[in-house]
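Here the complex is missing one protein chain, while the rest keep their positions.
Chain lettering (A and B) follows the sequence in which the chains are written, and residue indices restart at 1 in each chain.
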Amino acid sequence: MATEVILPRVDMDMTSGKFSQWFFQEGARVEKGEPLFEIETDKAAMEVDAPASGVLRGVTAKPGDELPVGSVIGWIYAPEEKYETRPVLAKTASEPQRIAPSSGEATHREKTSTEASPGLRATPMARRLARERGVDLKEVSGSGPNGRVQARDIAATERPPAAAGRAPLHSVWLRQGQGAPFVFLHGFGADLNAWRPLIGVLSVARPILALDLPGHGKSALAGAVDFETIVGAVEASLKDNGIGVGHFVGHSLGGAIAGAIAGRRPGLARSLTLISPAGLGPEINDAFRAGFLQARAEETLAPWVRLLTSGETAYQSAMMKTTLRQRADPRLVIGQERIAASIFGGGAQAFSIRESLERLTVPVKVIFGRDDQIIPARHARGLAGAVALHLFAHVGHMPHFEAQAAVARLIEEAAAAGDALSSS
Amino acid sequence: MDAPVRELTFAQAIQDALAIALKEDERVFLMGEDIGVYGGAFQVTGDLVERFGEERVMDTPISELGAAGVAVGAALTGTRPILEFQFSDFSMLAMEQIVNQAAKLRYMLGGAVSVPLVFRMPTGSGLGGAAQHSQSLEAWFAHVPGLKVVEPSTPHDAKGLLLAAVADPDPVLIFEHKLLYKMSGPVPEGPYTVPLDKAEIRRSGGDVTIVASAIMSLRALEAAKVLAEQEVDAEVIDLRALRPLDMATIKSSVKKTTRLLCVYEGVKTLGLGAEISAAIAESEAFDYLDAPTIRLGGAESPIPYSPGLEKAAVPQVADIVEAAAKLARGRI
Partner (left out) sequence: MNDKATAGAARTAANRSAIYDRLSVDELREALRKMHLIRRFEESAEDAYVRGLSYGTMHLSIGQEATAVGVCATLTDADTITSTHRGHGHCIAKGADVARMYAEFLGKETGYCRGRGGSMHIADPSKGNLGANGIVGGGIPIAVGAALSAKKRKTGAVAVSFFGDGANNEGAFHESLNIASIWKLPVVFVCENNQYGMSMSAERSTAVKDVAARASAYAMPGVIVDGNNFAEVAGTTFEAVDRARRGEGPTLIEAKTYRTRGHSRSDRNRYRTKEEIEAWKRRDPILLFEAELEALGLVLRDEADAMRASVENEMAAAIAFATASAAPSPAEVTRYVYSDEAI
């Protein structure tokens, strides 16, 4: 059998070589191992030895030919072998498969008018919110460094200009997420930050909106200070924040406001969790109200703060700090005194939400501490049967601090039940 | 947890794990420099040599490359070696066996073998060891497919991760921060494992996600207390697993808080924080970012000797507080 003479690969990355010259002619006798032809590579000229002894025939390569590695360029026949012209065999080596570039997961953002113009700075979150709400980013002024538009700036654009004479309430989205949001309403004398420890242990991924009530925290007090006006201001703020439906959680005065709103706006509240709510009975600890508001220093405030809880809690110092901070602002002090005089004047609660609660068909939870010294727990008696009543022993007026984990669970339960009911 | 719980130091917890592994599985043995009668440079192995004998607790000569290769060969052929590098810095001498051999043998042999060994690495700065005894090289190893890399921050996790590593059929590197060895924490008695691929949320919060590991996890928790007084509610994630990273937990957290701060002791550039930030930016969490992703990492220098410089070279609690507060207030 004749032996093939092939153009060899001599470098790892060589795929073709340049044929240089034959040292023998067609029909010549060659000996195995002696140089038969020469090729040129990138690096140097190389002699290639004859792979067998015999007669060289069927020579095809010519000087200067660029040939793929492995090409057959001639044959060596044993002396007694019959020579037949052979067709030049096509190179059988296959090209390594080219792997088609993967299409990957192309996440195309649709080009809308809200796409960034040169120079516009906006966070990814802000861009998404703008996209979703059809807001033109170029029209939004950014509160971040270098004028960067942040999520809160998008939320801010959605509030219609405040009606004349009405100051918008300070509100904060404490958490983003999916689904019907929580709305947290704090109690008298506190502000929205009082909710932070509780929210820290809430495990659900809902958005969370908290408001500062009129005359509290960063909300100004404008207009009348009666219960109805306060409720109205809160309702308006909910509208400004785009709340069409939510799970309401209120403490003390905030609880009363939540109950009132739920009653007059059916469908707005999907669930209601009222923690030591006002508005279920006339009694309120008037001495506390007066002393609490008058105290300006730690020593005079401390005993009233201790009255809020049953026994020591870790949060008392935080409560003290928050309260004293509010005392430092004379407008807040005056405003809260006016509110107190209006709705708690003469030691009695001047409003009731009992009727509102009677009308509700959504899940309602009322949470009281048995040791509540501010609003007596017995106010919870006599509510409609569908209202779930949770009474905690050894807990005072601040169950959301004193029984934080349990209260968090109850809030989540109410919300889950409310969602299930609304989707059925 | 039904088993009684004792207060142990990080080092004691590791020793506890080693003792359990040696007792429960006769294939397990320890190798390292000065781990026998000396008890180990950080007194982790302690009296194990008296309890289990020199055949199970083997002092090696100062031959990191040789010892690492011996560990590979032993692991390939039916035993479960645990090799202690006296300082993670010395693993540089053994990189060939760790990266070219241990990490790759299973793959290069098409799955026909596995390399069930554990390399223990005392890591980090803060004891005045200076440049060649203080490095944090976790990211280098976490970069290598075929290795698994973990880094506990509590005695509980140190024990559980080591026991999980011993049981794992693949090579596992455990980085033990030197400043943690003397810190105490609750450790259940008896065997238990901690998953090699899960981060742990040490503190829930809503305003900013802080991702850290080892001593930085503890610093992040201290910072979170300070931040709470400033009304910034930080969520602290203790990574524990560096390869693989538990990106699911981090993503979920960032979607909730919209702000990410990575804190790590390794040099900042091209380190763990760079990977986490990039992975977040590539993920669905991108659309929830309301601020740049911030990294606090080691300085661009070798670890210095002078104590003030040494502290300045790596993130401290105050740095974490400042960065997280700025992030939360939209001032970065």
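Following the convention adopted for this analysis, a contact is a pair of C-beta atoms (placed from the backbone, for glycine too) under 8 Å apart; a residue touches a chain by one contact, two chains touch by 3 or more.
Everything numeric in this text was worked out from a predicted model, so none of it was measured.
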Of A:T15, A:Q178, A:S317 or A:S422, the one touching the omitted chain in the full complex: A:T15
Contact with the hidden chain (one of B:A17, B:V118 or B:A167): B:A167
Options B:N100, B:Q230 or B:S301, residue touching the unrepresented chain: B:N100
Sole contact to the chain not displayed, among B:T79, B:S204 or B:S252: B:T79
Residues of chain A in contact with the chain not shown: 6, 8-12, 14-15, 44, 46, 68-70, 93, 96-97, 99
For chain B, residues in touch with the removed chain: 29, 55, 58, 60-61, 63, 65-79, 81, 96-97, 100-101, 105-114, 145-146, 148, 167-170, 196
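Simple rule for what comes next: only the chains that are shown with their structure count from here on.
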Partner chain A, residues of chain B touching it in the complex: 204-206, 228-229, 231, 233, 255-258, 286-291, 330-332
Touching residues (chain side chain A, partner chain B) in the complex: 123-128, 143-145, 148, 150-152, 174-177, 193, 196, 199-201, 203, 205, 208, 318, 321
